[in-house]
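This is the structure, below, for whatever I ask next.
All protein chains but one are shown at their positions in the complex.
On to chain A.
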Amino acid sequence: MTEMLGYEFMQRALLAALVVGIAAPAVGIYLVQRRQALMGDGIGHVALTGVALGFLLSTSPVWMAVLVASLGAMGMELIRWYGKTRGDLALALLFYGGMAGGVMIINLAPNGSNANLVTYLFGSITTVSQPDLINIVCLSAAVLLVCVGLRRQLFAICQDEEFARVTGLPVRLLNLLLAVTAAVTVTVSMRVVGLLLVSALMVIPVATAQQATRGFATTLGLSVLFGVLVTLSGTTLSYHADVPPGASIVLIAIGLFVVVTVLATPLARRRAKRAAADGGTGTLEEEYTPVRA
């Protein structure tokens, strides 16, 4: 443990893992609530085009990915507004276009090849440099500011969008802000778990936490705790066992999900029993009593 902390690259790796472990579930909870758990995955596909563009134009792949992923996420949001019926097909075009575009562009870049993409697809946390780390920390702080500072507003638009519009909230603006925040999170996390597994880190800690909670705020807090737990332990495991960090983080997250599910089932049963005792009713169906006045 102390030996691991003696290496500067591991210090940076653990710090990056920590902030990503906080940021990813903090955004992911809103996507899960809106039943868009796979949106992070789609953004990841599109971000690949950004990474490749960064190589082609010899600018920073990370910032290019932030830019392209944000545009892609806003595009997905627009598709959600306007493409009511064929929306899923439009999304499919965007996702696969993003992935194919990345592969095409990287091969156009001078001495670029698919190998350049691999570190972004699967993550390479141990190669995080000092400037990388500064970017990761600053962007994660911005993500966290949005997700915590505007949690009531974002909760409202994700829980019942039509109601939120009738309250007069700037729903479109908040939706776009959430889309961009998700895009930033994806690009920040790609160094840690890789674009292909980013979505897992946004979704699984939330899915785990919500089995043991009753409220949104407590779910948010617990998912962040779980996120940190799995990124730190996954990174540590990858150091000691010499396995890829992205995969160990996600597998540990799934393991935690299973453990919490098993532990939470009796809890949920007891809670349901209590609710039935003092509420008098369990399901919505048996509740339905048409009134003949």
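Heads up, the rule we're going with is that contacts are C-beta pairs under 8 Å (C-beta built on N, C-alpha and C of every residue); 3 or more make two chains touch, one makes a residue touch a chain; residues count from 1.
One rule holds for everything that comes next: contacts and distances are computed from a predicted model.
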{"item": "Name under which UniProt lists the unshown chain, selected from \"Succinate dehydrogenase subunit C\", \"Cell division topological specificity factor\", \"Metal ABC transporter ATP-binding protein\" or \"Deacetylase\"", "value": "\"Metal ABC transporter ATP-binding protein\""}
{"item": "Listed residues A:Ala90, A:Val103, A:Ala142 or A:Leu169, member touching the removed chain", "value": "A:Leu169"}
{"item": "Sole contact to the chain not displayed, among A:Leu56, A:Ala109 or A:Leu150", "value": "A:Leu150"}
{"item": "Contact set of chain A toward the excluded chain (per top definition)", "value": "29, 32-35, 150, 152-153, 155-156, 159-160, 162-170, 206, 210, 213-217, 219, 271-272, 275, 279-282, 284, 287-293"}
